[in-house]
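All protein chains of the complex are present and in place, except for one that has been dropped.
What follows is chain A.
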Amino acid sequence: MQTGTKISGIAHLLLIGWAVFGGSFDTEPLPFEVHDVSVISAEEFAAMTARPATPDVAAEPEAPAPPEAPVESPDLAAATEAVPAQDAPDLSTPPEIEAAPEPAPEIPVPDVAPDDTPPVPVQPEQDVAVLTPLPVPSRPESRAVDRVAPQPVAPPPPEARPDEVTSPAVTPDEGGETRQAPKEQTAPEAATDRIITEADKGDEVAPSASLRPRARPARVARREPKPAEKAPDAQSAVKAALAEALGGGAASPDPAPSGPPLTAGEKDALRVAVSNCWNVGSLSTEALRTTVVVSVRMNRDGRPDAGSIRMLSSTGGSQAAAQQAFGAARRAIIRCGANGYKLPPDKYDRWRDIEMTFNPERMRIK
């Protein structure tokens, strides 16, 4: 303890001695600005502060000097006379009644539905995709919702030809190395994803904006098949494979197909392609309750063999309804397969024979 006390005492003494004699406080002062201040009297200060409030205004302002060359004022009377003579209306006497125009002819009642709703004020631009412009006479509103599809589709460009596939217009480039055949721009028809009745529209004449349509998975898959992205996880693949293996034991005269099966993405692409042509709008109520299973043999180019399409079974409706439902299914397969379904050629054995079940249950509630 004593040693420590001694060391501490010596250290403190050395520190104090260095501070006193070492000149540690003789450093140069930090730079700072200096302003001269003059002492003024209270009267001078009052005079300074009062000056802005009471500007020194001359008691009698001098009259402005007249312009050296005064402009002559125009002769208004002469100008008025120059105006073509107009008979002033005689307000003292009312206009003669016989001058009243003929009553307007009766306005013909238009064929379209009378509009009881007030006009919709123009909305400011919003940061949404405007899909449905205000109705114009050349394109009635009812036409725009003629089509109900699984996914809503924005109105196509006016110059585009209606088609299931969206494709840009191709014009031959005279300077290009390879000549391209001119091709018309195509786009799918505008569609909603459910039936919209007049009662659903509320008081609005037409919607001013709607959500952007979602991408159509079918087209993505058909243009750029990416099996790896759409492949199911291992567990679901095992389940699906086992289920199909166990449930798909129907006798077939053809040898069992070999090679890898279609991926879920390839199947989805086929399913959506057929869906786009499966029009149930003209089916009877009973046919809309009828599920039909249809078989089709496919050619190698992806086109269905129309003669091979037949109905394997039906459930839920009469034979007549089943025939109507089968007719719609057959048209769907043939129409959308007219240019060949996008199926992997190397897996032809897997899709040579297809059984499609057309179940309209979800379409009944559109």
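We take it that contacts are C-beta pairs under 8 Å (C-beta built on N, C-alpha and C of every residue); 3 or more make two chains touch, one makes a residue touch a chain; residues count from 1.
To be clear about the criterion, contacts and distances are computed from a predicted model.
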Which of the following names does UniProt give to the chain that is not shown: "NADH-quinone oxidoreductase subunit J", "Tol-Pal system protein TolB", "Cytochrome bc1 complex cytochrome c subunit" or "ABC transporter ATP-binding protein"? "Tol-Pal system protein TolB"
For chain A, residues in touch with the removed chain: 109, 111-114, 116, 142, 145-150, 189, 191, 195-202, 234, 237-238, 240-242, 244-245, 248-250, 252, 256-258, 260-262, 267, 270-272, 274-287, 295, 306, 309, 320-321, 323-324, 327-332, 334-335, 338, 350-363, 366
